[in-house]
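Here the complex is missing one protein chain, while the rest keep their positions.
Now for chain A:
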Amino acid sequence: MPLHPQTPNREDLEQTWTYLESGISKIMNDLQEGMDMKAYMGIYTAVHNFCTSQKAVNSSSTSLHHQGGVHRGAHLLGEDLYNNLIHYLSAHLAGLKQQSTQYTDEALLGFYIREWDRYTTAAKYINHLFRYLNRHWVKREMDEGKKNIYDVYTLHLVRWKIDLFDSVQKHVMDGVLKLVEKQRNGETIETAMVKSIVDSFVSLGLDENDSSKSTLEVYREYFEKPFLDATTAYYQFESKQFVAENSVVEYMKKAETRLSEEEGRVHVYLHPDIMVPLMKTCQRVLIQEHAGLLRDEFQVLLNNDRQDDLKRMYNLLSRITDGLEPLRTKFEAHVRKAGLEAIEKVANENADDNLEPKVYVDALLEVHEKYSSLVKIAFKEDTEFVRSLDNACREFVNRNKVCKSASSKSPELLAKYADSLLKKSAKAAEEADLESKLDSIMTVFKYVEDKDVFQKFYSRMLAKRLVHATSASDDAETSMIGKLKDACGFEYTNKLQRMFQDMQISKDLNDSYKEWMNNTLDEDALKTAVDFSIQVLGTSFWPLTPPNTPFNIPQVITKTYDRFQTFYFQKHSGRKLNWLWHLCKGDVKATFAKSSKVPFTFHVSTYQMAILLMFNDATSYSYEEIESTTGLSRDYLDPSLGVFIKAKVLNIEPSSSKVGPGTTLSLNTDFKSKKIRVNLNMAVRTEQKQEAEDTHKTIEEDRKLLMQSAIVRIMKSRKVLKHVVLVQETIAQIKSRFTPKVPDIKKCIDILLEKEYLERLDGERLGYLA
């Protein structure tokens, strides 16, 4: 058992300190040899005794100031011990400092870490032994606000910082930085070493005002700063060289790797606090300083559809502020160009009138599809890129080569495409497929500015599908209207929905008409009645125009005509029925052909029916006779006859002449057909074109009304408004339907001024006149 001096006299400082020093020194230098309980308790007791030594003296002299006496005494004696401890530590650290000079680099790091561990471990024990000093003297000094007094453990750290760290830290950091550089160069290093250094540096950060708290100040100044500087220098050099020798794409890969390596470094052995500044540093050096180079490559990557590289570039540039802004502009321009080129291509391949709606819409969709997936995959659906994509699409959807004549061409073609999907046809799409195609219509629809034009054409074609019963599926129709409603609101689809209602009402009407006939007609009349069904459609919901030709209703159907009117007016008095003969059709049985015993069934328009019925009475008529009997204008008569001649139902004299005055038409008894049912009800092409023109014309009118009603609505609620504000608000209200032009709005304001809905007030203001 090692020899220990006797527990010293409690009042003798020198004796007490000598005793303590040998114990401390043992803890400091030879802790691994252990310390027995007795020695430990000896030191502890010595500290306690020393600090309390004057208690007895004082307490006996003046019991009244018992407390104050203790204070004073402990104060004096504690200070002596505290100062002695400082002396001891300084001497110990001076020795270490001396020793450290023989080491450099990794060896120095080893030395530093070893001594740091020893020192801090010892500090914990010593702190414990001096607990009495901490609790009383140190606490009181600190409570009194004395500066530079610390608990014993902290005192150790403070002394380490002053007596050793300040002079060796630079050498230590050199070692650390060399080590990290080695690792960056690909060598394996002992990362634990760096970590220990970091921990040591962090421990030395003490809050000036509260030594129990630590700050990162020391670490930041002596570790972080040189570390970041070295990082900057390293990567500046490396990236400059790499860029000179490699492609931009290679560089992006390199930068990506480097960034993730640095991030990993933080997790493995650096303090988490460095993450933000380290990343900032790397991003500045690796990205910011090469941002121009990267951006220059962007167009190249876009042109070559390098999705992965674009993603890489996005990821890199998104890390720096405003890094993406120039890309967005370029992206938008690129998409717009791609869209315009795609449309130009289809426009060149197809003559203006022949451009298939599907081809056009597909071309639009293809570009959108391509770049929206790029935005999704490469640009993480970044909202700004999404906006750029939308801007670009809006541009090329509304202003491209096909729309050059009229911006309303896009919605027209889109509506026609929708019609082609929803119409019965041989190549009807599968249900799921159809649904996704309808969705893609909505994708384009979203970009269409003239939504009112789409509505017009859509409703016209829907009307046709319903009237001619050519709609492929009620579900698909409903689904499409639902989508339009979601996009534009109830008002937009109101009329469309009313059309469906009318169809249902008509069904019921036909049933009750049949019932009525059974009840009112006698048997003979029922037998001779023509098979008849009808749709009664509300004028204000259906975009149907009355026929623009006179027409003499053929004798055979006048009975039916009168009968239904009687029925209908009984049911609804005060209503008016307009007969849209040009939309009606019927089947006639024809027994004139010699070739077939079975009568043919001709599917014809009402006009054609009127012509054919004439041939019940004679087999040949002059053009003029037919014209006067049917009452049809030549615009309708000629094409109707044309179909008969082409189908060889009628013969024309002189043969192969054009239908017109002076010709004679006779029944072709040699008529042949493979089919028993023959469809002779062909739509007339000129009619279609005329219809498109009419539609465009009504759009102009509707727009004027829409603008006027918006203006009146705004003025009604605002009463007085500046002219400019009124124009802006009108645009805002109408934008969802089409983009109004300011001169057009002004014209509407003029009209409303004239109609005295509005009045001019002074200072550019307008007032509402109720």
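Rule of thumb we're sticking to: contacts are C-beta pairs under 8 Å (C-beta built on N, C-alpha and C of every residue); 3 or more make two chains touch, one makes a residue touch a chain; residues count from 1.
Definition applied: contacts and distances are computed from a predicted model.
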Can you pick, from "Ribosomal RNA-processing protein 43", "Defective in cullin neddylation protein", "Cytoplasmic tRNA 2-thiolation protein 2" or "NADH-ubiquinone oxidoreductase chain 4L", the UniProt protein name of the chain not displayed? "Defective in cullin neddylation protein"
Which of A:34, A:654 or A:743 sits in contact with the chain that's absent? A:743
Using the document's contact rule, name the residues of chain A that touch the chain not shown here. 723-724, 727, 742-743, 746-747, 749-750, 753-754, 760, 764, 766
